[in-house]
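Structure below; questions to follow.
Complex shown without one protein chain; remaining protein chains in place.
Up next, chain A:
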Amino acid sequence: MIEVDNIHKSFGDAHILKGVSTTFHKGQTNLIIGQSGSGKTVFLKCLLGLHSPEKGTISYDGKAYSKLNTDERRNLRQEMGMVFQGSALFDSMTVEGNVRFPLEMFTKQAKSEMQDRIDFVLKRVNLVDAHHKYPSEISGGMQKRVAIARAIVMNPKYLFCDEPNSGLDPKTAIVIDNLIQEITEEYEITTVINTHDMNSVMEIGKKIIFLKDGLKAWEGTNKDIFRTDNEAVTNFVYSSDLFKKVRQMYLEERN
């Protein structure tokens, strides 16, 4: 579980986060949505410890990040997995090398044990024939799956995904969404996803927080989002005619 309490973050004169508080529970996919410039990426980077908030606390299973010493922070980082928007695979390494990297860095496992774990996670993300290929030789969807495999290879307690569907076709995007949700539930991970993708919101948004101008403007589930009368949320989520119609049908069905 990750508890965020009233965090503020500024860059120079720009006050990006103006007091965001929320709780992300384990075993569920938590989505952060909002317009570009609303502070989503800064918020995610604060959760990852890449930015330090000026005010407020972020606690991981009761441990406040700001109170941890260097070693404790390092250990906590090893419990985090991250899927970057552009996958951020090491292009000098093969698919297998990318997945092996955290194991070699942080464990003392024997080679055979490592290989078993690599084979297991690559199979788990449905990549069985790409072990020896380089990131430049595989598709965007496969790269995302490798990034997920690398993020989960250390059995993380927390998984962060920044726009995991960007640049993917709708079918592949659904595959990635489902994969993240399955992994989250299967391994009881606290997953936080930063997204613009409304399909993801509807499909896997067990908890959604909507950021607007550095503040949490709304919080709820993918069911609540149909019923909300929060104007900022409806203007953002139902900006397309298709989603407006979907919402209308849903509300008519309920009535």
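We take it that a residue touches a chain if its C-beta (ideal position, glycine included) is under 8 Å from a C-beta of that chain, and two chains touch if they have at least 3 such contacts; residues count from 1.
Quick note on the criterion: contacts and distances are computed from a predicted model.
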| item | value |
| --- | --- |
| Per UniProt record, name of the chain withheld from view ["MlaE family ABC transporter permease", "TrkA domain protein", "Cytochrome oxidase subunit III" or "Pyrroloquinoline-quinone synthase"] | "MlaE family ABC transporter permease" |
| Touch criterion as defined above, residue of A:V20, A:M82 or A:M202 at the omitted chain | A:M82 |
| Missing-partner contacts on chain A, residue numbers | 48-50, 73-75, 77-78, 80, 82, 84-86, 88-91, 101-102, 104-106, 160 |
